[in-house]
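Have a look at this one.
A single protein chain has been removed from this complex, and every other one stays in its place.
Labels run A and B following the written order; every chain starts at residue 1.
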Amino acid sequence: MSTDLTGYNIAYLDEQTKRMLRRALLKAVAIPGFQVPFASREVPMPRGWGTGGVQVTAAIIGTGDTLKVIDQGADDTTNAVSIRQFFAAVAHASTTTRTSEATVIQTRHRIPETPLTEGQTIVYQVPMPEPLRFLEPRETETRRLHALADYGLMYVKLYEDIARYGHIAQTYSYPVMVAGRYLMSPSPIPSFDNPKMHQSPALQLFGAGREKRIYAIPPYTDVESLGFEDYPFEPQTFDDPCAICGSTGVYLDEVITDDKGGSMFVCSDTDHCEHAAGQAEVTR
Amino acid sequence: MTSTAPALPAPGFDDPARDAQRAFRAVLDALARPATGVPLAGPARPPTALGPGLAALALTLLDTDCTVWLGGALADDAATTTWLDFHTGARRTADPAAAGFLITPPAALPPLEALEQGTDEAPHLSATVILDVRGCAGPDRFTASGPGVNGTAELPAPWATDGFASDWARNAARFPRGVDLLLADAAEVTGLPRSTRLSPLAPGQED
Partner (left out) sequence: MYVAVKGGERAIANAHALLAKEGRGDPALSPLNPAAVAGQLGVLVARVMTEGSLYDPELAARAIVQAQGDVLEAVTLIRSYRTTLPRFGYTLPVDTARLPPQRRISATFKDLPGGQQLGATFDYTHRLFTDRDTAGPASAPDGGGPPDEGMPRVSDLLGASALIEPDQALDGDPEPGDLTREPAVFPMTRAERLQSLARGDEGFLLALGYSTQRGYGNNHPFAGEIRVGEVDVEIEIPELGYPVPVGRVELTECQMVNQFSGSADTPAQFTRGYGLAFGRSERKAMSMSLVDRSLRAGELGERAAAPAQDEEFVISHSDNVQATGFVEHLKLPHYVDFQAELGLVRRLNAEFRERAEGASGRHDGAEEA
């Protein structure tokens, strides 16, 4: 099934829609961590498959950009491929798999291992932008709680985890406080990645298409993962290095190798893994 | 400039989609990195009163969904109003408190608290001021800090009017409500989001 894209505007969205998104993005940047409602448009992929990220990317991307798209840290998972092909077709954007070469990185569920730099923009696909949603399903109520900066519900939830399990039992979508004011969901990245958000030199943009919210973290902004004095935030760690490239201190995927409980751990960030494996080759 | 409105307004961007994208990235970068000037390219033949910088911002941000208030001489400049009407369709208002966007020289900028602040539940519904800073020559300088600033940054502020520093401090104190500023000259834009704190720097003092 080929897609005939004649007749569509650059970056798919019409200019008025882009302006609407752009105005929302500017307010999002001005109020770090606040979820700006926007009139989310349909884009030619299902809601919940990155339509928010796609709209944000479409609003910012230009011919001068180099786009990287990852899903689960990998450039070649099917959804990442599909979104990358979409932008190559409608925005005539250059694409790359190298984190260091990208000016815009659209991601689902990971932050690359290669530290981001000034001038880069990372766009997160967000399924549930409201960090309080599973504690309070009503928008009218959570809106009020944000207005009052009343985040007691979340602390109670984390405290109950500790009482029950001895730990904060939140391993992804781990809530953060942005610039000391707004409680924010970092999207379902593993808590392993949370520290990368703090004082990042890159601009971080978040798009939730189905839920119609945009939010942002400017560069060099405090992003604190919630915790208690006696139970501070602890990001996950892995005991073993990557079975392919030998990297340590990176996020790993477990790959089942047989039906007898055998498995191996390999980098979730395929670009990092390729690069590190290449370096190891050279050293050898 | 003649005082009658031209029959056809001057053209906008040469390549509307691409030029607006580039200008938007400059504005986004400017607000994300407050107190840092970002190069901005405008249309080739903007109305003189706007100049290429302000014209680029208007073309990039405004459309029929927006209300705009023009300050100072801009409000009465037929070339500017005809051009804005034609290219953006933004509704012009005579009441600065009712405007989503304000385009004005510093001298005509109303006190910030008189502008739309948004609410605690919807702080994004606040005004954005596009300040025309061409040809300003005041002595003020500030040290900026806050989200987007790596530590602190020095901000020369020749456009700052008397009382701006305290007006801005009150604006910052209203966070998350508050007004955002875009300082534009002919070829550069600097962002001052409400989250940026400014402290005056004595003339000649190094940060």
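Operating definition for what follows: a residue touches a chain if its C-beta (ideal position, glycine included) is under 8 Å from a C-beta of that chain, and two chains touch if they have at least 3 such contacts.
From a predicted model like this one, the values you see are computed outputs, not experimental measurements.
Residue positions on chain A in contact with the hidden chain: 1, 8-9, 12-14, 17, 20, 37-44, 46-49, 51, 71-74, 76-82, 85, 108-110, 127, 137-140, 165-167, 169, 171-173, 188-192, 210, 212, 236, 238, 243-244, 251-255, 264, 266, 268, 270, in rising order.
In this section, only the chains that are shown with their structure count from here on.
Chain B has its Cα centroid 31 Å from the Cα centroid of chain A.
Here chain A touches chain B in the complex through residues 9-11, 15-16, 18-20, 22-32, 34, 36-37, 59-64, 143-144, 146-148, 179, 181-182, 201, 203, 216-222, going by the rule given at the top.
Residues 16-18, 20-22, 24-25, 27-29, 31-34, 60-66, 119-124, 126, 128, 146-151, 175-176, 180, 193-195 of chain B touch chain A in their complex.
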